[in-house]
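Here is the structure we will look at.
Every protein chain but one is kept in place in this view of the complex.
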Amino acid sequence: MTFPWLTTLIALPALGAVLTALVPTGRGTLAKQVATGFALLTLVVGALISIQYLFDVDMGVEPETYEWIPEFGASWALDLHGISLALVALTVLATPIVALSMWHEAEDEKRDPKAFFALLLVVEALTLTAFLSQDVLLFYVVFEAMLIPLYFMIGMYGGPQRRYAAVKFLLYNLVGGLAMLAAVIGLYVQSVEAGDPSFFLPDLVALDIDTTTQWWLFVGFMLAFAIKAPLWPFHTWLPDAAAEATPSNAAFLSGVADKVGTYGMIALVLPLFPDASRDAAPVIVVLAVVSIIYGALLAIGQTDMKRLIGYTSISHFGFIVLGIFALTGQAATGATFYMVNHGLSTIALFVVVGFLIRRRGSRQVDDFGGVQKPAPKLAGVFLFAGLSGLALPPLSTFLSEFLVISGTFLRYRPAAIVATLGIVLSALYILWLYQRTMTGPVRPAVEGMPDLRTREVAVVAPLLALLLVVGFFPKPLTDAIDEAVEPTLVEVGVDQPEPLAPVAEHAEEGTGR
Amino acid sequence: MNPTNYLVLSVILFAIGASGVLIRRNALVAFMSVELMLNAANLAFVTFARMHGNLDGQIVAFFVMVVAAAEVVVGLAIIVTIFRTRRSASVDDASLLKL
Amino acid sequence: MGEAALFWIMAPIAVLGALGLVFSRKAVHGALCLAATMVSLALFYIAQEAPFLGVVQIVVYTGAIMMLFLFVIMLVGVDSSDSRVETIRGQRVAATLAILGVVLLLSAVTIRATLPEEPAGLAQASPDGNVPAIADLIFGTYFWAFEVVAALLITAAVGAMTLTHRERIFHRPTQKELSIKRFSEGPPEEAAGLPVPGVYARHNAVDTPALLPDGTPSEASINRVLVARGAARSSDEFRHHPTPADVEAAAEGETDEPAGQIGADDDARGGERA
Partner (left out) sequence: MTSTLSALATAVATEGGHGGGQAVAEATGVFDLTWLLIAFPLLGAAILLLGGRRTDKVGHLIGCAASIASFVMGVVLFFAMLGEPADGRAFTVQLWEFVNAGGYSVDVSLLLDQLSISFVLLITGVGSLIHVYSIGYMEHDERRRRFFGYLNLFVAAMLLLVLASDYLVLFIGWEGVGLASYLLIGFWQHKNSAAVAAKKAFVVNRVGDMGMVLAMASMITVFGSTAFDAVFASAEGASTGWLTAIGLFLLLGACGKSAQFPLQSWLLDAMEGPTPVSALIHAATMVTAGVYLIVRSAAIYDLAPDARTAVVVVGAITLLMGAIIGCAKDDIKKALAGSTMSQIGYMTLAAGLGPAGYAFAIFHLLTHGFFKANMFLGAGSVMHGMHDEVNMRRYGGLRIMMPITFVTFAMGYLAIIGIPPFAGYFSKDRIIEAAFADNWITGLATLLGAGITAFYMTRLMLMTFFGNRRWQHSEPPHESPSVMTVPLIVLAVLSVVGGFGLLYLGADIVDWLAPVTGEEHHELPMPLWLLITITLATVVVGVAIAWALYGRRAVREDVPAGNPLTVAARNDLYGDAFNEAVFMRPGQYLTRSLVYFENRGVDGAVVGTATAVGGLSGRLRRWQTGFVRSYAVTMLGGVGVVVLAMLLVRLP
C-alpha cells in the first residue's frame, strides 16, 4: 500500500488545529507558531504532491478510497486532478501567508489568538477535503461544515458590525446548503433507482438522468454554489463579510474558501448534469456578465476599502463563472486558472489594505491620501496588488482573464464583449482607489506612517512574486488544468468551436496546434 | 347488552376529563382530570378487548395504569415543588415558558 | 341482563363523579368524586371479564393514586377552593368548541364504526382464567415492555424524591438550642412551650385556636402555615363577646360557654384564592 499522501495533506492542518487549540491560554505566540508551523508543513506536503502533477515526477500520489458509510455507498474518496490541484496548491499556499498576516489581528480585537489560528487550520483542512473529495456526500458535509469555523472567525474577530455580517454569511450559505442537501439526496435517489446506491462521483457521473430531474438537481447544486461563489444576485453577504471580517480572514474567505463554490460548478455540476448545464448555460452566462459589470460598478461607488475589494471579488467571480459556463476549453481552463490567480491577487489586496487599516485605524478611503510619501514600499506593494487585480499583463491574472474572455467569445460573443467592459471598470476602481489613498498631498493623519516591516514584506512578497512568475510561466499549471478540463467538457457533450479559417494544414505545427 | 354503550360512556368520560383540564386552574384538579381521561381510554381498551376476544387490550390498559402511576408520582412531586416556591397550585401562575 | 342493570346504574354514577370532579370548587371534593368514578369503572372492568384489571384499578388507582392525591391536597391545603372567573381570554369558548368538536367526532367514529353487536368474549383467549392469561402475556409477549415500565417506575420514584428533596442550607437547631433560645429571647409566658391547638375549644382540630384559661383564644396555638394559607379558623369566632344575657348570667354568677358565630358557612370562611 502506498503512502496516503492526500489524507496526510488533510490530516496535517486538522492535527495542527487540535494542537493549536491545546496550547495553554495565554501562550498566544506559541499557538501562532504551532499553527503557522503546521500550515508550512502542509505547504511542503502540498508542494511535493504538486510536483508530480506539474512536472511529471512520480511521487506516489494515488487516489484514495476508504469505507465511510458503506450502507449508503459513501466513502472517504480522494483524488487529485488538474482542477483540484490548482486549488489545493492555492489553499496550501495561502494558509501560511494568511496565518502570518493575521499575526496581530486577534490581539487588536482583544481576543485570544489561539482560537483564531486553530479555526483557520480547520477551514484549511475542510477546504482541502472539499477540493480533493470524490464523494458527493463527503463534499456536501465539508461544504457545510466549513461555514461553522468561518462563522466564528467572522463573528468573533471582526469589526463593529461583525455579528450581523457573520449571521448574514451563515444564513445565506445555509440556504444554499439546504438546496444542495435536497439535490444531494435527489442524486442519491437516482443512483438507488439505477440499482447501485453510491455517492462516488464517477459512479454518479456515469448515471443517465433524465433532463427534467437534471434540471431540479442542477438548480439545487447551482444555488448553493452561486451563493458561495457569489453570483449576482446572491452576493450581498460578501461585501458585509469582507468589510467586517479581519483583513486576513476576508482574504482567506474570498480568496480561498469561496473557491469551493466555483470548484463545485466545474467539478461537480458540469459532469453531473451535462444536459441541464448546457441548457442553463446562457442564463448563467448572463448572470455572470451582470456580476462582472455590477460588481465593478459598485466597487467604484464604495467608500470603504474592504467593501470595495469585496465588490471587486464579485466582479472577478463573475469572470470565473462566465468561463465555466462558456463551455469551451480556453474559457474553462482560464476560469480554473483564474480561481488561483484571483486567490493570490485578492489575498494580496486584502492583506495590504489590512496593513493600511491597521496603521491608520480606519477603513474609509477618504481618511487616506498621499501615503506613498511616508510609506513608499507600502504604496508600491499596494499598486502591484492592485495591478494584479485589474489583470495587467504579464501578471498571471491577465492570462486567465484573457482566456475567459476569448473562450467566451467563441460561443457567446455579446456576453464576451460586455464582459470586456470589465477590464475598463477594473482599471477605474483600482486606480481611483490608489489615487485617492496613495497619491496627492500628504494628509496630516498619514504623516509618519511607518513603512512595511519585515514580517509584512514576508507576507506579501511571495504572493507578488508568484503572480509575476506564474504570469510569465503559466504553462505547467495551465497544462495540468487543461488536461483535467477537457474530459469535463467531453462529459458535458459540447464541441470546441473550430476556427473559422484554420491555419493551413502544414502551418499547424508551427503554431503548436 | 351492546358493548358500544361502554364506548359511548368512555367518550363522555374522556370529554369531561378534557374539559376539566381545559377549564380548571387548580393543578391538582387538572391532573385528576388527566387521570380521568386515561381511565376513559382504559375503559375503551377493556371494552375492545372483550369485543374482539383479544387480551391485548387489557394488557395495554394495565400498562396505562402503571405508567399513570409513575406519572402521578412525578407530577405530584412537581406540583409540591412548585407550591413550595410559589405558594400557589394554579397552573396559570406557572407561565414562564414563553418568549 | 345483570350487566345491563349494572351498567345503567353505575354509568350515571361514573358520569356524575366525573362532572363532580370538574365542577367541584374544592379539590378534595373533586378527588372523592373521582374515586367514585374509578370504583364504578372497576366494576365495569370486572363486568367485562377483566377481573384482574378491576382489582388493580381499585388497589392501584383508588387505593394508591387517589390517596397520593389526597395527601398532596392536604399538603397544599384541603380547604382552598378555586375561583370560577376565567382569566385567559377566550379560553372557555375555545375549550367548549374543542371539546364539542372532539365529542362529536369521537361519537361519529364510535357510531359509524361497524362493531359486533355481541362481544366475542374472552373465553377463548383465556382458557385458564383471566389472571394466568394476562400473566402469560405480560411475561411473554410484553416482557420487554414490562421491564421498561418497571424501570420507569423506579425512575419516577427516584425522580419524585429528588424533586421534593430540599437541601438543608442552615444548621438545624437542636431541641436544646431551641429551649435555650426560648428562655433567653422569647416572652416568659411562652417559655414552657406554645399552647396546643384545640385545647378547651369546642373542636380539637388543628385549625381551631386553643382557649386560654381566661377564655380568650390564643393565636399562637395555630400553625403559622395554616394562618398564612387562610385555612385557620379566625380566633374572633371564639372570643367571648358578652351579650346582655351574658351580663345577666354573669351577674347570676354562672359561667357559660363563650358564644360566637358558630356554624357559619365553611365556604364563606375559606380564604378565596384568586
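Letters A, B and C name the chains as they come in the text, with residue numbers starting at 1 for each one.
The criterion applied here is as follows: contacts are C-beta pairs under 8 Å (C-beta built on N, C-alpha and C of every residue); 3 or more make two chains touch, one makes a residue touch a chain.
The model shown is predicted, which means the values in this text are computed figures rather than measured ones.
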Among the displayed chains, the hidden one touches A, B, C
Sort through A:Pro149, A:Gly220 or A:Pro474 and give me the one touching the missing partner chain. A:Pro474
Specify the residue from the set A:Arg278, A:Arg360 or A:Lys373 that touches the hidden chain. A:Lys373
Selected residue (touches chain absent from view) among A:Trp5, A:Trp76, A:Phe382 or A:Phe398: A:Phe398
Of A:Gly26, A:Gly301 or A:Pro487, which residue touches the hidden chain? A:Gly301
Hey, which subunit C residues sit against the chain that's not shown? 88, 91, 94-95, 98-99, 101-102, 105-106, 108-109, 112
Identify the residues of subunit A touching the omitted chain, counting contacts across the whole complex. 168, 171-172, 232-233, 235-236, 294, 297-298, 300-302, 328-334, 337, 370, 372-373, 387, 392-394, 398-399, 402-403, 405-407, 409-410, 416-417, 420-421, 423-424, 427-428, 431-432, 434-435, 438-442, 473-475, 478-479, 481-482, 485-486, 496-504, 506-507, 509-513
Given the full complex, what residues of subunit B touch the hidden partner chain? 18, 21-23, 25, 30, 91-92, 94-99
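The rule we apply is simple: only the chains that are shown with their structure count from here on.
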Determine the centre-to-centre distance between subunit A and subunit C, using the mean Cα coordinates as centres, and give it in whole Å. 72
Inter-chain centre distance, subunit A versus subunit B - centres from mean C-alpha coordinates, in Å: 61
Could you tell me the distance, in whole angstrom, between the mean C-alpha positions of subunit B and subunit C? 16
Enumerate the contact residues on subunit B facing subunit C in the complex. 1-9, 11-20, 22-26, 28-29, 31-33, 35-36, 39, 42-43, 46-47, 49-56, 58-59, 61-63, 65-74, 76-81, 83-84, 89-90, 92
In the complex of these two chains, what residues of subunit C are touching subunit B? 3-4, 7, 11, 14-15, 18-19, 21-22, 24, 27, 30-31, 34, 37-38, 41, 44-45, 48-50, 52-53, 56-57, 60-61, 64-65, 68-69, 72-73, 75-76, 80, 82-83, 86-88, 91-92, 94-96, 98-99, 102-103, 106-107, 110-111, 115-117, 119-126, 130, 133-134, 137-138, 141-142, 145-146, 149, 152-153, 155-157, 159-161, 163-164, 166, 273
